[in-house]
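Omission of a single protein chain aside, the complex is shown with its protein chains in their original locations.
To keep things simple, chains are lettered A and B as they appear, and every chain counts its residues starting from 1.
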Amino acid sequence: MIANLNKWFQTMQISWTTLMAYRLNFALLVLGPALVFYFVKVSLWQTLYIDDTTVLQGFNLKEMLHYQSWSLVIVLLAQSSNGVNLSEDIRLGRISKYMVYPFNFWEFHTASFLSFQSLQFFIAGICLALLLFLDVLIIENLNYFFIGVLYSLLVGLFWFSVQYFTGLMAFWLDETWTMRAVFQIIVNFLSGAVIPLPFFPEWAQKVLVYTPFPSLTYTPIRIFMGDLSGLYQGLLTLFISMLFMIVINTLVWKKGVRLFSAAGM
Amino acid sequence: MIKTQQLVKNFVSYKKKPGIMGSIESLWKREAVTKNAVERFDLEIPSGQIVGLLGPNGAGKTTLMKMFTGIIVPSSGEVEVLGHKPFDRDKDFRRKIALVMGQKSQLWWDIPAMDSLHLIKAYYEISDADFKERVELMAELLNVEELLHIHVRRLSLGERMKLELMASLLHKPEILFLDEPTIGLDLIAQDAIRDFIKSYHAKYKPTVILTSHYMQDVQALCSRLVLIMGGKKSFDGPIGEFERLLGSDKIVSFNFSSEPSRDFFNAFQPKWSDNGLQVEIAISKEELCPFCAKVLEQFEVSDFQTEKLPIERIMKELMMRPELLNDR
Partner (left out) sequence: MNTIKHYLEIYRNFVATSTAEALSFRLNFLMITIVDTFFLISTLGSAYVLFSHVETIGPWNRDQLLFFLCFMLAVDDFQNLFVTNNFWMLSSDLKEGNLDYVFLKPVKSLFPLFFKYLRIASLGSVVSTIILLIYFGLRLDFELLQWALLPLLLLLALTLRSLIEMAIALLMFWTTEGTGINFIRLQLQSVSRWPDFIYKGLAKKALLTLVPVLLIGSAPLRFLFDFEQWQMLALLIVLCFVFFFVVRTMWTGAKYRYESASS
């Protein structure tokens, strides 16, 4: 048990070193997209609000900017991982080494994710401080804030479980970015990351309530902004979705490995 | 044909200390390390020769090849190939050369080789008739007619290498650079590649520059050897001269059924096996036959052989003790 924990720790350390070695890439891959996304959204909403008195679906401009800023913090906290390394491992046939190592494929990649996540946590903290300083964001209630952070980390875990799945698709697909792109596009559109859910037509809102998407961005933003009403539904959705992903990933991995060893890729 | 004068290539890289602290430190402090991949290299190769470029890993062979082909630019010095400066990358120049790299592929991975050959035909503006003739000829020589229409990723390494060679020779280059063409191939495939290069050379007489770690390649193909150690040229001459580089003695080994008396062999720097049933000696050409006759007569010899690939032993020894070359 202790020995295994040490393996996890060593893995985290080595992926930390790798991340630092490619620091420019890290900044461009992770931080850049989140900031540019934020920049475009803020610019867009500032144009949509003709003056400070305009109120759209219950949001005035200031509230909308708060909303978008919290969305940035959540993106940084929760959407850091991607399945690229995973699919590279599979595509280049490097998974043979995990079959020999006394350390599993999922353990290796989950440890890498955790180290990535710790770095992200740090970066999200800096961004949060900056946003507070610029007054485009306020912490309404410290308790809610901590609940929000914990909830976002849970979203991060779910995000990882989905990215893990897209990575595993490398057993069948030559390029797995397409899977990630589809997922990202859907989430950006339907989770309230660009347009808050109350802006959607009635019928669409009614449908979306029954999907996991709002739990990924809209619910945590509401929590940060002082509204806990969606918390329990969100938690339930996340737990069920994650359980589902774990089962799926286990099955897919088993099937993939069988394919891998059969084809001797 | 190929001429270099005081050719130099340096690479710069950065040092990094291990661990997290090292990574953080490297954020603001990086120590540059300059490596002299090729140092003041003089070489002249006339047309039609097959020259073997030998040396340990990292000696600078590939760097030289890449300077000859214009892929990388020299740090200083002169290089001239077929009257061109390679790095000007004249189209005329590029039409006259070909480079085959055993560890890289110019064929498209996911489609049949024939499609890639058509693309290469377009690059080099080869006429339909020439294309057809050359493909047929080489496919037959290499015995790959059936493979041309199979997806490259489904081919074995040996099969792929044959097609790589074909792709590189379609435009009938005047100089052919072969960078470890047989690396990783099985014995049969190695033979096939060697035979092909031999017969291709006999037919078209291109200049061939070959690097390889397999001495069979060198022995079978090259008339001249150039040895590079640490970026410097340390030998250049006919293969026969290389074989005699560390003395002209022949290496002979004997196996015995029962232990012979060791004194008998002491004059020839014997190397005994642990059980005393095998010995390896170095002996001059003149003494070889009479001495062997004596051994066969006096002892129970179960087997004996003279060395087949002397250059392999010489390479090994020079790589382990480069200072031997300085003593020359």
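Here is the rule we go by: contacts are C-beta pairs under 8 Å (C-beta built on N, C-alpha and C of every residue); 3 or more make two chains touch, one makes a residue touch a chain.
The shown structure was predicted, so the numbers you read here are calculated from the model rather than taken from an experiment.
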Contacting the left-out chain in the complete assembly, out of A:99, A:138, A:186 or A:207: A:186
Among A:25, A:96 or A:143, residue touching the chain not depicted: A:25
On subunit B, residues whose C-beta touches the chain left out of the figure: 11, 58, 62-63, 66, 69-73, 89, 91-92, 94-95, 97-99, 101, 103-106, 108, 110-112, 115-116, 118-119, 121-125, 151, 179-180
Absent-chain interface as seen on subunit A, which is shown: 22, 24-29, 32-33, 36-37, 39-40, 43-44, 46-48, 56-57, 172-175, 178-179, 181-182, 185-186, 188-189, 194-195, 199-201
